[in-house]
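Questions regarding the structure given below will be posed in turn.
One protein chain is absent from this view; the other protein chains keep their places.
Take a look at chain A:
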Amino acid sequence: MDQSQTTLPRRFKVVGQRKRRPDGIDKVTGRARFGADMTMPGMLWGLVLRSPHAHARIRSIDSSKAEALPGVKAVVTGADFNGERNDVSINCMAGDKALYDGHAVAAVAATSRQAARQALKLIEVDYEVLPHVTDVDAAMKPGAPVIREDLITAGVEPVPTKPSNVAARHEIGKGDVEKGFAEADLIVEQSFRTEATHQGYIEPHACVASVSPDGSAELWVCTQGHFMVRNVCAALLGLDSAQLRVTASEIGGGFGGKTTVFVEPVALALSRKANRPVKIQMTRSEVFRATGPTASSSIDCKIGLTKDGRITAAQAELRYQGGAFKGAGADFGAMAIFTPYDIENVKAVAWDVVTNRPKLAAYRAPGAPMAAFAAESTLDEAARRLGMDPLELRLKNAAREGTKAAYGPTFPRIGLASCLEAIGNSAHYRTPLGPNQGRGLACGFWFNFGGETCTTINVNKDGTVGLSVGTPDIGGSRASMCAMAAEELGIPYEKVRTVIADTASLGYNDVTDGSRVTFSSGLCTIQAARQAIQRLCQRAALMWGIDAEAVVWEDGHAKPAGPNAGKFEPLSLAEIAAASANTGGPIAGHHEVNAEGAGVSFGVHLCDLEVDRETGSVRVVRYTAAQDAGKAVNPDYVEGQMQGGSAQGIGWALNEGYVYGDDGRLQNAGFLDYRIPVASDLPMIDALIVEEPNPGHPYGVRGVGETSIVPPLAAVGNALRDALGVRLTETPMAPPRVLAALAAAAE
């Protein structure tokens, strides 16, 4: 980091303004092109055959009848995946076993969708159905069907000799929890369960692949990371990265669920075999059965406190299942669970478990919301038993600058206490509740990420600027990039256009995840702009015939550094650009970085809800979210992230959840029975932006995309406890559970 990055605070001209979103008009008029909006000459339709069984050995696949059907141009199975056969590859196309209901086992490409549909029915798969398990606790029990015969638990001593469904054990901690609990006046211990939820993006996965006989290939796809798509698909299919050009379409939501591949390598394999372009578009049912979801969890939580509310020790055991492949994210849960608090003695043990469910994909702060549900509900119970205000209790224990988190780092400047104070000072916090209403408070934490990033700025001859970034825009990031480029260059926001460049146009960019884009693509954009400014100054120096060092950049103009430099009228960016042919040709700036210094983000949510005690119906009537954004580059989109995460978290808390039958099949693979909140279900969510600048970014930016989904489960659960007088400990806290809890309490 150079010195200028820490020069804070500064007065911004563009950053911090609510600027109009450059992709807005196209999106509201239907002009924007999403994954399904691409067609190519001679294009075929690809469809995927999926396992109807939760767990089955595939004895054989006979596709001869399908291949003989008129219009069918190719059928592929796992055998056509000739590159690495890793977990991602096996998830995209099964090997010798179908591991969950919906697992892809074969795919066809045909000249029409009808022919492809008919062909699917003609593929004969000989299954040997095996016993299955879909519940995390059941999968850990002795005698549970072992679903991956080669899975030996990592992280335990001695190393097990037999396979099990436990992929790994992780432990996070500091201090001595035994000592801490011995010092406690009150110990609260509770267990929680959360059901898996889906990201629920409105746009199903879609792509068009075209592989030429010369080995070059094109892929159009909706994704959060087209460079990831290129690298992964190249590895899975034995292609050269340079030959595979991937272009990211507009994206209708991702929330982490589009940070991996599903149908992309299948479309490429079909195209390669058929020698024609192939389009695959998932149905909603396929999206639910075979993509996403998040982990389901089972968590034991124990917190010890002194009479005056000081936390002396905190301990948790977290069991997550993330489908039939390792990597359920329980370790993230363990790292995040007690991080909002300055606690001397912490121990969190995480168990990563496999079951016969679809492979987990990241979902907004993956692993953290369920952990926060456990910790923040337990803390709420502690506050009740101590007779303390829940906000006071949290403020007393809040992590601050200098607090060493159990997962390692010592925090620089952070915003948790400021968020708590913002909520405490809100009118909402002081408004009395009505009958049958309850209020709940919860905190949340997310790490945030930086990562590999690469951007280019091109100065056009008319004084406008083209900015190329490699991070797909899922939350308005093009607007923020325009703002940061305009801020640095000293030109109007409207003079900058940002595009998401394809994989042939920039160096590798990590996917849009970890709330990283405004932070790291922003940082990279600022540095690229600074390089462009340096070159603009050099060109001005040439035009004036003075040394480049004698030129400074101010308000979008090159100016002589002082009286000794000479007396020249300032040259605008447009004037320098117009003359560029005479001073060395086009002017550009570029930067590449593996960005460090992503600032952690904390949030605090406050929820009021009303319960119909006769039906168990719960209605959120008021909701306020406070979050530390570091610096809000565009406050509209920061508020949007806070509101969107809150809405998703409320859905998770109240009505969303995967429902599996005894047969191991998903029963609610559609938006009718997988209930995300609709607009009329929610009040307007009030967003309070807190700005504690991140010292790791030139403008103080922190990622804001994920933290907002962390507190809602507990905020809703705590409000329900307040309204009902009884605590629910399992999501979804749907009406049947509310009514059953009330009935149990009445007995």
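Keep in mind that, in the parts below, a residue touches a chain if its C-beta (ideal position, glycine included) is under 8 Å from a C-beta of that chain, and two chains touch if they have at least 3 such contacts; residues count from 1.
Following the convention adopted for this analysis, contacts and distances are computed from a predicted model.
Per the UniProt record, the absent chain's protein name among "Glycosyltransferase family 2 protein", "Carbohydrate ABC transporter membrane protein 1 (CUT1 family)", "Carbon-monoxide dehydrogenase medium subunit" or "Heme exporter protein C" is "Carbon-monoxide dehydrogenase medium subunit". Listed residues A:Asp96, A:Glu157, A:Asp214 or A:Glu614: the one in touch with the omitted chain is A:Glu614. Screening A:Gln17, A:Asn231 or A:Ser285 against the full complex identifies A:Ser285 as the residue touching the chain left out. Here one chain is not drawn; of A:Thr197, A:Asn448 or A:Asn655, the residue touching it is A:Asn655. Considering A:Asp23, A:Glu67, A:Asp681 or A:Glu730, the position touching the chain not shown turns out to be A:Asp681 (whole complex). Of the listed residues A:Thr306, A:Asn436 or A:Gln667, the one in contact with the hidden chain in the full complex is A:Gln667.
Where chain A meets the missing chain, the touching residues are 117, 283, 285, 614-617, 619, 654-655, 659, 667-668, 672-673, 675, 677-678, 680-681, 734-736, 739-740.
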